[in-house]
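All protein chains of the complex are present and in place, except for one that has been dropped.
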Amino acid sequence: MAKGKLLVIFLMLAIICPVMTSCFDAKEVDDMGFVIALGLDKGKTNALRMTLQIAKPMAGENGGGGGKDDLPYAQFSVEAPSIFSGLNMINTSASKQISLTHIKVVVFSSELAREGLGPYLHAMVRGREFRPNMPIVVARNSAEEYLESVDPKLVVNATKYYELVYQSYKYTGLIPKVEFHDFYLSSESLCKNPVAILGNTAKFQSVEEFDLKDSTYLEHGRSEPFEGDFYAGDIPALGGSRSENIGLAVFDGDRMVGELDGTNTTLHLLCTGDFVHSYWNIPDPLSEGHYVLLDIKQSRKPRHHVEIVEGKPVIHLTFNLEGDLLSVQSTIDYEAGDNSMILESAVESYIIDQLLQYLDKTVNEFQSDICGFGTHARGLFTTWAEWEAYQWKSKYKEATFTVDVNFKVRRPGLILRSKSSVTSESGSDTQ
Amino acid sequence: MKKKTVFGNWEAGAIISNLICAKVFLDSPRLAVETAGTAAWMFTIYVSILAIIGFTVIQRLYKPYEGKDLMDIAELAAGNIGRVFVGLVIILCLGWSTTAYMRLFSENMKLISLTTSPLSFVELFYVVCLVVGAYLGMEALSRLHAFTVIIIAAGFLLIMLGVVNYIDLGNLLPILGNGAEKIFIKGASKVSAFFEILVLFLLAPFLKKYQNFRATGYWSLGLSAVFLLISSFVFSSVFPYPSSLERTIPIFHIARLIKLGRFFQRVESLFLFIWAASSLLYISVTFYFILFTFQKTFQLDYYKPLIIPFAIIIMSVSFIPSDFTEIIGYEVNLFRNWAWIVAFVMPVLLLILARLRKKKPAR
Partner (left out) sequence: MIPVEYIVLIVFLLCVAFYTISYGIWTWKKRNRLGAVMIFLVAIISVILPIYILIFREV
C-alpha cells in the first residue's frame, strides 16, 4: 500500500514537471516591446502611416542629458494597409515582439479623421490589446509630427507623461475629457456625437515669431486673446514639450467635421458636466478695460431638460457654478455688498452669452450634438423604435436653447477687501 | 445504491446559484439586451418572477415526494419507461449544457488570455477538472461550493461597483426598450435562463427534507435573480443600446473599464479568476449529474467507471460546432428558447402523473 502511494506521488510529480515549462502563451515581459503611443496618418505608399512610440524600460536610469537618444521611448514609422499589418512589418526590424497592451494614447491625423475613423475604431474595439480608457487625439498637422514633438521635460517616464497630460481638463478646461470607450460608443450612438482632443506641434520657435493671426479672440468679440482663444499649435508659448493640446475636434459619427478652440472646449465641458475648475477672465462690469479673474468650479452637474415642440428639440440648460476671486484688476471692492451681486450677475450674463454662441456653433456650423443632449431626449419616447424613427441627429440642427446660469462668489481669496495702491501722486490706481 | 451523502441548504443553494449565475460571465447580459433592448433589467425581473412562479407550482406538487429525485418520480408516474425517458432527456440537456459551456468558456479564455494555445489544450484543463470533480463526488463538490461561491459573488460585486463612474441611467431609456410584446410575450421563453433549477430536483435526495428543498429553491432563485438583475442593469447602463449588442463577454468589457486613479487598473485579471472558478464549478456539477442520472436511469451499481468515457464524449461533442458563433447560435436560438419545457413543464407533468398513479416508491 505504501509502495502504491509512493508510485502515485512519483507519477504526479512526473506529470507536473512538463507543466512547469510554461504553456503556449508564456511571454517574458523583457522580450516584449510595449507601444505607449500610436499615431495614424494617411500613407503615401499605402493606406496608413503608423507611428509607434515604444517604451525603453532602461531609459532615464542614468539621468537625462538631453538629445533624442535619451528619450524614454523609440519612435518607429511604417506604411501599411492596416494597424495589425503595420505591427507585422515593424516586428521584422524590432528586436522585441511589439505589444499594444500598454498603449496610452492613439493619435489620428485630421486628414484621416475627416475621411472617417470607422475601420480603425472597429479594429481597436475588437482587439483585446487596446484599452478602453486611452484618450483619442486628432493632430492638426500629422500624427507623426505630433508624436515627434512630444518631449517630456518634467517627467522621465513617458507613460506617466501621457497619463498626466490628458488629465489637464480637470484644471484648465481647455481640452475635453475623452476616452476611447466614450468615443466609440458616441460614434455609434443615435443621441450624441464624439469629440477628440485637438493636438498639434507648436509653430513658434522663438519669442520674435509670436503673432495672433490664428487666434480666435476676434470671433469671441474681444480686443485681446484669452488663454483659450487658440487652436492647438497657435499658442504664443515656448519651453517644455513642443506638442500642444488645446481645443477639440468635432465629429459627426466617425467623421471629423470641425474644430473648436480652447474657450469653446471649456463651454463644452460645462455642458457635458465634465468641467471641474479653471481660471476665467470676466470683463469688469464697473471698469471698462479691466478684468476680474475667477477660479470657477462646477458646484453641481448641469441640469438638462429636453422637450419636443412641433417636432423640434427645445433644450433647457441650467448651470450651477461657484467661484473664488483671484484678482480684481480695477481694485473695485467686489468682495461684499451690492458690488458682489453686480459681479455675479455680470458673470452669469457673460457665461450665458458664451454658451449660446457655442451652442449656436454646434447647431448651425457643425450640426453635431457633441454635448449629448439626445441622451436626455430618449426618455420622451416609450420604445426604441419610436426613438430611432425620430432621428435625433438630423433633428438637432433645428434645436433651440434656453440657458440659465446660477453663479455665486464663494471666497474672496486671501484678501477680504480690495484697496488700490497709493503712489506719490495721489489718486493713481495701479495694481 | 444507498445515498449516504447529505448536505445542507447553504451548500445546495450555492450549487444552484452558481449553476444559474455562471451564465452572467458568458452572454446572459447581452441576451437580455438582445431580447428587450434598453429594458433588459425589466426583462430580467420578469423572467425571474416567471421562474419563481414555476418553482412555486413544482414545490407544492413535490410535497408528498420528500427525498425523491425526478427519476424516482418518473418511475412512479410511468414505470421503467418513464424513468428511462426522463433520464435520457435530463442527460441530453445537462450534456448539452456541459459541452456548450465548456466550449464557450474555453473559447472565451482563448479570446481573453490564452490566444495562441490550441483549443484542445484549454479544454483539457476543464476536462481534468470534470474528471477530478466526478471522482471526488457530490459531497466534496458541495463543500467546495460552500466557500468558493462567496468569493465569486464578492468578486463579481466588486467589479460591478468599480464601474459606478460609467453608469448612465439615461442608457436605460426609452423605458420599454424593444416593446412590451418582445419583452413579455416573446421573452417569456427566456425563462430557460433558469433551466439549471432542474438540478435541484436531482439534489432532492441529498437534501432529504421537503423544507430544505423548498428553502433552497427559493433562496437560490432569489439570489440568482438578484445577480442576473445586477449584471443586466449595470451592463445596459454602461454600454448604451445598440452598442451593447456587440460585446462578446459583457462582464469582461465592464471589468476592462475599471480605472481608479493611476494604479488601480486592469482589473479584468481578477475577473479571470472568478470567472474560471465559476465555470469550473459549473461544469463539474453538471458532469457529475450526467453520471448520476445515467447510473440511476439504467440502475447501475457504480458510475465511476463511466467518468472517463463520458469525459471523452463531452470533450468530443464540444468540438462539433465549427466556430464560436455557431455554438452561440445553438445555445441562444435553440436551447435557451426551449429548455424551460424540461426544467418546468416536465417536472409538473411528472408530479401530476405520479399523483394520479400513486405507485410504490422506486428502490
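Some observations on this one:
Just so it is clear, A and B label the chains in written order, and each chain counts residues from 1 on its own.
Operating definition for what follows: a contact is a pair of C-beta atoms (placed from the backbone, for glycine too) under 8 Å apart; a residue touches a chain by one contact, two chains touch by 3 or more.
It should be emphasised that the depicted structure is a prediction, and the values quoted were computed from it without experimental measurement.
One chain is not depicted; across the entire complex it touches B.
Annotation: of B:V317, B:V332 or B:V348, B:V317 touches the absent chain (contact as defined above). Summarising the interface, chain B meets the missing chain with residues 84, 119-120, 294, 298-302, 305-306, 308-310, 312-313, 315-317, 319-320, 322.
Just so we're on the same page, only the chains that are shown with their structure count from here on.
In the complex of the two chains, the chain B residues touching chain A come out as 37-38, 111-118, 121, 166, 168, 170-171, 173-179, 239-243, 246, 253, 256-257, 259, 262, 265. The part of chain A that touches chain B in the complex is made up of residues 23-25, 125, 128, 131-133, 163, 181, 184-185, 188-189, 191, 375-376, 378-379, 381-387.
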